[in-house]
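Every protein chain of the complex appears in place save one, which is left out.
In order of appearance the chains are A, B and C, and numbering begins at 1 in each one.
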């Protein structure tokens, strides 16, 4: 059968259907874990909404929202072990959150403050990568390093996130090919949200699924309902287990295609109404991962109206506190621009920094800010 | 079954076995065509051998031989229609030869003379591409142009050649992905000669076959015995027919993996004994495409000892004449270096050219050639 | 060729004039087509191709997959077959995945094939800093392209020039890199003829005549250069401002002519100082006119640091105050 005719989602892994009813084997998660998953998704959604309005109010620069993608992000990140690593693109706020990057730090970053790009020590998250797909070879190299340095044969894994559009870049190809050849403990997690800005998935590549691109690298590709957090958790957990300790004849890496949708704009600078229909958005909103998980949890008596309200309130406060903290951070010192270019400033750079200090002294910061 | 366990050649298209006995459907070729194919292969082999010795004698620079690969090159090139295009790498001397590039021109090129890189008008062959895989997007763009400009729905095809190593480059991925998306009339012809300099096919990628990489782009991949000229002719002909006029539900492009072997060194600068065993070479020499086709032709009474001797003699002369012509070509005018950089020289370039002329006049060419 | 004065004009921003140039040439020449990420239905992330998809259809205004080497490499192939692709890279900071196609092929196909295969293509990219954009969105690395023979590199600073230069670039038989300073995409409007006209590639424009010091600038930096010149006029410094418009080939004649008049120069660019074109321009003036030189050429440029995130970009970008300080140093030497 030609790939043109095949239903690209026929092999997709699912646990919850759109109503939150169980249609596959649920992963082994405790009540606390399930509730934590739910809360993180709610927190991510709320954060996202507030961040977009901060931008609208001129309190923040361009921001890439991720509403609709909480299921894929939170659930996959929760499947990681403490020592595993995350290599994100620019849209993985919820992944970062789960992995210990504070919301305040994420806000600072999008407020144009480099300090938001310095992950706290001990947080195994790589900085945001803006050039599409360029982080993929890094993730392969990191996993390769883990494997080389590991003695007991179960190296820490590295999970790399990227979008559907990223699969078209040469770096996707090279990064995955190296992973296959060096059999590195990688999970390549593709957040296929159907759009690369205005370019739909169908125009990004003629292959029926993105998951099948793994064939080219000799390892497994899996398609999962990315708006089904339990299914995402399951496939990620399995991929991680294989990354650390593959069966004989198996390669460590996995390409996961998490099929999902971005409800909002590509970034706050984008107007999706130019290129896509509302009806399509509504169709996907019916698959919203948050109510799906909520219904599942209510069905198992882990949630009721009161607990939901409590969570909403605590989430509200947490986001507000993060915004408050980010906005009350003193602006970075302009001279810090010259730091961290090299471990030690070169003489020329030192001279430039001195001249810069001198100009600020002579003319005042107004002179820099007025045009 | 894991790709690690699958026999990577199980699906390979074959017509002649190693003895020249027919094991598949032969393509529809006339006696003249079959003999022409044989002669071109003999000519290519002889040219290759002589070129290597020219280099050894210091009469030519580094040269990449292709002995062992004549079957794939000659037969695929013969399958093209006159108006089709070839986009070669640096090893396709036999393809170029079949497509009308004179041996003299090929020699000039490897003698370091740019004029060897200017294909004669009307010869639909693109210049040699040295950076691996970088010609693949060109071929896609050329085929795309053919499709855009074509009115009757059967555009001229563009056949792009590259090696097994080239499949690892980002440009392979991007070029093939664009071809799938824009459904361009391309044939991507991979001369899998088992080695990328010293790196064996098995270390180039973990995918079981190179042909299966086509899955990632939604179009067909075919593996063929690249040392079986009749099988190569057949798959190329089919791919070309599809490129021009695909069936409903089919995409135009094809990735052909022609499984073969380079008998000699990567280039005259390479010593393969450092990285591969003689036994391996011998094993593949048993599949030599030339005796295979010769046995087939003898079996059909198209060749006998006399005709073979005639062909060998005429081939010898043709190669000798080409060498004679190339070596008696006057050296290029050094000032031609400044030409063809732009349609019109920029003022600065003109100034540089004048200064250069002036220096030559003042100091003589010896001053440039002495160190 | 310049515009006839009687022709009707429109009051356009720079990005609108880019769009207008594309529409004009697509209308006039069926071989012209536009490719790139989001250039189709979306009309480009800066609206530089707005409406072209509706007007010329999906075969001539093509949304490509997200792959810059693919974009540039296929444009090379199309151009070799005689089409005139105008490929867009979404931001100049994202050209690099396609850098090999530029330096290894786009720049050299003519030379390699000794004139048989020529590449009448244009590579457009929004360029430069100052718009509070994320990392990699504010780069200005024109020096890379200017160092590669076989390319022409154009950076307009006005709506009028943008249209005329882009039309010239599309018609140029050689590959042109067309860098559009996005800081001034919408910063002001200018009169732009409705019809087609060319502004010649390789010619600088004197934006302000002066006798004390030459300020060489291009792209978005022309504005702070003018502003600094205006400010210093009050202090009796008469600065000439030369907008280079093309950075490859540089208009050496115009540079030298201005410098011979003033003997002092300031070169302004956003790109980092070391290895930037200010060094090249300095070398040119002392090569051709050392005996006129009365002060060191001042380089007022970006610093030798990665372009900072936007909270600090105002401190990175040369502005009127820094240009004025440079002029003062040149004049007071």
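Please note the rule applied: a residue touches a chain if its C-beta (ideal position, glycine included) is under 8 Å from a C-beta of that chain, and two chains touch if they have at least 3 such contacts.
Computed from a predicted structure; not experimentally measured.
Among the displayed chains, contact with the absent chain in the complete complex occurs for A, B, C. Interface note: of B:241, B:281 or B:337, the residue touching the hidden chain in the full complex is B:337.
Only one of B:88, B:170, B:185 or B:289 touches the absent chain when the whole complex is considered: B:170.
In the complete assembly, the contact with the undisplayed chain comes from A:146, out of A:40, A:96 or A:146. Subunit C meets the missing chain through residues 69, 93, 96-97, 99-100, 103-104, 107-108, 111-112, 135-136, 141, 143-144, 146-150, 248, 250, 271-272, 274-280, 282-283, 286-288, 290, 293, 295-297, 299, 303-306. On the side of subunit B, the interface with the absent chain consists of residues 61-62, 90, 109-114, 117, 128, 130-134, 165-166, 168-171, 196-199, 203-205, 269-270, 274-275, 331-332, 334, 336-338, 341, 346, 348-349, 352-353, 356, 359, 362-363, 367-371, using the contact rule stated above. Subunit A meets the missing chain through residues 87, 114-115, 117-119, 121, 126-127, 129, 131, 134, 136-146, 148-149, 170-171, 173-175, 177-178, 181-182, 339-343, 346-349.
The working rule: only the chains that are shown with their structure count from here on.
With centres defined as mean CA coordinates, subunit B is found 44 Å away from subunit A. Of all residues in subunit B, those touching 2 or more other chains are 170-171, 173-174, 177, 181, listed in ascending order. Taken residue by residue, subunit C touches two or more other chains at 65, 67, 69-70, 97, whereas all remaining positions touch fewer.
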